[in-house]
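Take a look at chain A:
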Amino acid sequence: MSWIKTLLTYEKAPGAWSWGLHRITGLGLMFYLYLHIFALTALQEGPEAFNAEMELFKSPVFMLLEWALFGLVLFHSFNGFRIVLIDLAQGAKYHKKMLYWLTGISIALFAGMGYVIFSGVFH
Partner candidate 1 sequence: MIHKYDVVIVGAGGAGLQAAIEIPTESSCAVLTKVFPTRSHTGTAQGGVSAALGNEEEDSWEWHAFDTVKGGDYLGDQDAIETMCKDAIRAIIELEHMGMPFNRTPEGKIAQRMFGGHTANFGKKPVRRACYSADRTGHVMLQTLYEQCIKNDVTFFSEFHVMDLIIRDGVCRGLVAIEIKTGEIHIFHAKAVMFATGGYGRVFQITSNAMAGTGDGFEMAYRNGVPLEDMEFVQFHPTGLWKLGILVSEAARGEGGILRNKDGERFMERYAPSIKDLAPRDMVSRAIFTEIKEGRGIEAPDGSFYVGLDLTHLGKELIEEKLPEITGFAKTYLGVDANEEWIPVQPTTHYAMGGIPTTIDAEVIVDENNTTMPGFYAAGECACVSVHGANRLGTNSLLDILVFGRRGGKKIAKFIVNADYPELPDDASAWTHETIERIRNNDNNVKMIDVRSKMQKTMMDTCSVFRVENTMKEGLQKIKELQEKYLLVGIDDKSKGFNTDLLEVAELGSLLNTAETIITCAINRKESRGAHSRDDYPKRDDTDWLKHSLIFATTGSTPDIRYKPVIIKQFEPKERVY
Partner candidate 2 sequence: MELTVRIQRYDPEKDSAPHFENYKLENVNKTDRILDLLNRIKWEIDGGLTYRRSCTHGICGSDAVKINGRNRLACSVLVQDLKISKSTIQIEPIPALPLEKDLLVDMSSFFEKYEIVKPYLIPKDAPPERERYQTNEDAELLFESAKCIQCGSCSTSCPSLWVNENYIGPAAFLKAYRFIFDTRDDATAERLDLIDTTDGLWRCHTIFNCVEACPKEIDITWHISQLKKAALRREI
């Protein structure tokens, strides 16, 4: 397990950060997807059960969680796109630039989504 120490102490350049985050967000999304599928089984149990569950999701805590989830999705999907360009196009030559751009765009979208979620404009 000495790799944990190495992982924590070795200097992290942008490439390493993005890899770590991609991994964490990927695993996080996987976990969430299972949860999501499980939660939606309530649909099979009829309107009461489902609507009751949906009420739960309107609480501020869940709104925060939903916002966070969007963060995961944003990073993972944009960075996933970046990885595809690195692997299958000439992206290795611009990988840092791509990362800065996608981080910038993500932050903007993330903020926008925060507004959307908490202002109650949409559902």
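As a convention for this text, contacts are C-beta pairs under 8 Å (C-beta built on N, C-alpha and C of every residue); 3 or more make two chains touch, one makes a residue touch a chain; residues count from 1.
The set was built so that all candidates are chains of the complex that A comes from, given by their letters.
Computed from a prediction, not measured in an experiment: that's the story for all the values here.
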Neighbour of chain A by the touch rule, complex-wide, chosen among 1 or 2: 2
Touch list for chain A against partner candidate 2, complex: 3, 6-7, 9-11, 13-16, 19, 23, 83, 86-88, 90-93, 95
